[in-house]
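The structure under discussion is supplied below as structure tokens; questions concerning it will follow.
A single protein chain has been removed from this complex, and every other one stays in its place.
Then we have subunit A:
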Amino acid sequence: MKLRRLRDAGRPRILLTLEGEALEAQAGDTLLTALLAGGAGHLRDSEFGDGPRAGFCLMGACQDCWVVVEGQGRVRACATLAEDGMRVKRG
């Protein structure tokens, strides 16, 4: 899944890492946006073996967007703002 930036796309850049790899995003992105607009493709793998997942509701209700942020533990990517320097792992 690749989010496409359509509006408000000229914001200051921030840098994150996903599984150790650098990933560029924009100030004001949620973690979900940062990762899925930045080319991560998916956020986690279903622990029941039915494939990759990338969130579903974007409003904090479905719990399908869990990722792990170093120092914060497991968070919902759709409800967490991305910050410069964040180190993220798939959930």
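One rule holds in what follows: contacts are C-beta pairs under 8 Å (C-beta built on N, C-alpha and C of every residue); 3 or more make two chains touch, one makes a residue touch a chain; residues count from 1.
Quick note on the criterion: contacts and distances are computed from a predicted model.
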**Request:** Out of "PadR family transcriptional regulator", "Energy-coupling factor transport system ATP-binding protein", "Electron transfer flavoprotein, alpha subunit" or "NADPH-dependent 2,4-dienoyl-CoA reductase/sulfur reductase-like enzyme", flag the one the UniProt entry gives for the chain missing from this complex.
**Result:** "NADPH-dependent 2,4-dienoyl-CoA reductase/sulfur reductase-like enzyme"
**Message:** Using the touch definition from the top, which of A:L18, A:A54 or A:V67 touches the missing chain?
**Reply:** A:A54
**Contact footprint on subunit A, counting only the chain that is left out** = 1-9, 11-12, 26-30, 33, 36-37, 41-43, 46, 48-64, 73-74, 81
